[in-house]
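The block underneath contains the structure these notes are about, expressed in structure tokens.
With one protein chain withheld, the remaining protein chains of the complex are depicted in position.
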Amino acid sequence: MLESIPTELRIIAFIGAVIVAVVALIALRGEWPKTRLEDHVTKIMMVLLTVGCIEVMLVAIGTIGRVK
Amino acid sequence: MSLTHVQLPASSHIHPPPDTFIKKYVFSLDHKVIAIQYFITAGLFLVFAGLLAELMRVQLMGPNNHVLSVAVFNQAYSLHGTAMVWLVGIPIVTGAFGNLIMPVQIGARDVAFPWLNMLSFWMLPVAGILVFASLLFGAPQAGWTEYPPVSLQLPLGESLSLWCAGVFVIGVSSTITGLNFLVTIVKMRAPGMTYTRMPLFVWATGVTAFLSMIATANLSAALAGLFIQHNFGVPFYDVTRGGAPVLWQHVFWFYSHPAVYILILPAFGIVSEVIPTFVRRPIFGYKAIAYSSAAIGLLSFMVWAHHMFTSGLQHWEQLFFMLLTMVIAVPTGIKIFSWVTTLWRGKIRLDSPLLFVLGFLSTFTLGGITGVMLASVPADAQEHASYFVVAHIHYVLFGGTIFGIFAGLYYWWPKMTGRMLDERLGKWHFWLMYIFFNLTFLPMHWAGLMGMPRRVATYDPMFAGTNLFVSISSFVLAASILIFIYNAYRSARYGEPAGPNPWGARTLEWMIPSPMPYYNFRDVPIVLSGPYDYGKPLPYANISQDLAMTPVR
Partner (left out) sequence: MAAANAHAVSDAEYAEVSGHRLLGFLFFLISDCVIFGNFIFSYLYLRNAAPLWPPVGIERPYLYLAAVNSIVLFGSGATMHYAMEGMRHDRRSQFIGYTLATIVLGSMFLGGQAYEYTHLLPHTTWAGTTFGASFYTLTGLHGFHVFIGVIFLIVVLLQTLRGTYTQERHFGLTAATLYWHFVDVIWVALFFLFYIY
């Protein structure tokens, strides 16, 4: 069963990753001028979230990621 | 300096005192009461752990005694180490002294999270019950370090799980305390108290808190791994299924080496407080002592594998850890030099607190030197797991931590209880303890070098004379603590009332009445400069003038 759906999953993963990454970057731009400690932590989290989305994008297009 | 722009903390109003017995003495939120709870509970565990040691010394009076079976002897040294490190040493230096003194020294009314503080304390008796309950099923026998596969092989029943659970609980307590103290120091210092105006005990407590918070998490992870292997068969350390016993050593020592710095740094802090007071001089090298504490804290994470030199490490690993271990002796040496220089040609008052500090300086330095000897890989190949190591650890832990604890107890007893301890009894206690400490542990260096292994219930007859001598000395050493217990009792019944500042010291805790009122300071103090400038006026504003004029005894 699983052999037939990887392509669908990869497309969902890729599109989802793009959407979430864009949202995270928009949020980052909004947070950028804020100065309190919790704002700095939020900014770092948004960056790392974007990194995670890039990870998933690269996995979805097959560049990285171990299947076997 | 103008005081018109000082911003007082918004959350520093005095709230009503606790009213019921439970709220005052059982589930107290007051850091000073919690400190006393820690002293009493850890003191009880000290007696248990000390008795375990004496039991071992009875067995070791002859080379082939049958006082204890081998299994019971193994349990004795395992619980002795476990209790001394986790139920006595760390709770007293952090939970007791840190709680009692640090908030007052920074001019705060309490720690940042008093409820968490109370929770941290109550985890101590729970942990102690779990650990000692393991005796009912045959306690773990592989030392306080419980290396697998041995720790998993012996017929253990439930006891390894109990041991893991107990140590896990005290680990969580230690982590919470570290977090609490660090937030307190960062956020709740009185106005004007910059980091370089903090007393050195606060510096020591701060670095210790950082270590407690970061290092102890590794212990939790390591124990969890051991627990799930023992109970669910998860093969972290099982070599037959791809696991690695050396992995346990890595994760265990990555915590346990910083742990020994948790044990000693507050003692360094106590020494830094007692010396200026009893020489009435500014401490030499305040910044050196402060920054070297931070350096020791950071370096302590980089030396753990010196406990593993005989475990099959690669050459480059051995070299790396050997060099860094030798390096960590440097900031420690800087402190010793600063303290000795402070004392040099000073007008020294040889009262009990300072006597214990002098005892500390001599024994801890010797222990530090044998530590550098052990840091050398080829030497360690000979000395590892021998009585040389036992001698080293007791010189730094007993000679360092315990003597530091007694120095602090004699120093801050009047502040904590409002009564003085008897000075003659204090001197008897010190001299008996110091002399018989050395008679007990000094011969162990030679026994170790001549080949006597540690953790053995029987030994080669060539060591018989030394061991008999050591055992008898240890009995007197143990008895010497009774002098302190009697002194404490006597002080409670007939002790001379202490004023706010019987020693004529200059840190903030001596500016308020003894014993300390529940709110610490009537008004939040304002700090104008550092605390060790004897000869200059007191560097505080907003402190009642009466307290400032207390004469020196």
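Chains here go by letter, A and B, matching the order in which they are written, and residues are numbered from 1 within each.
The rule we apply is simple: a residue touches a chain if its C-beta (ideal position, glycine included) is under 8 Å from a C-beta of that chain, and two chains touch if they have at least 3 such contacts.
Keep in mind it's a predicted model, so treat the numbers as computed, not measured.
Participant: Touching the absent chain in the whole complex: find that residue among B:L44, B:V58, B:A71 or B:A244.
Facilitator: From the options B:L44, B:V58, B:A71 or B:A244, the contact with the absent chain belongs to B:A244.
Participant: From the list B:K187, B:R424 or B:K536, pick the residue that touches the absent chain.
Facilitator: Residue touching the absent chain, from the options given: B:K187.
Participant: Which residue, B:L55, B:L135, B:V234 or B:V327, contacts the hidden chain when the whole complex is considered?
Facilitator: Looking across B:L55, B:L135, B:V234 or B:V327, the contact with the absent chain belongs to B:V234.
Participant: Going by the contact rule already stated, which one of B:D110, B:E146, B:E273 or B:D422 would touch the omitted chain in the full complex?
Facilitator: Once the missing chain is taken into account, the touching residue is B:D110.
Participant: What subunit B residues would touch the chain not displayed?
Facilitator: Residues of subunit B in contact with the hidden chain: 9-11, 15, 109-110, 112-114, 175, 179-180, 182-183, 186-188, 213-214, 216-218, 220-222, 225, 228, 232-236, 241-244, 247, 250-251, 254.
Participant: May I ask you to list the residues on subunit A that touch the chain which is not drawn?
Facilitator: Touching the chain left out of view, subunit A contributes residues 2, 5-6, 9-10, 12-13, 16-17, 19-20, 23-24, 27, 30, 37-38, 41-42, 45-46, 48-49, 51-53, 55-56, 59-60, 64-68.
Basically, only the chains that are shown with their structure count from here on.
Participant: From the mean C-alpha coordinate of subunit A to that of subunit B, what's the distance rounded to whole Å?
Facilitator: 46
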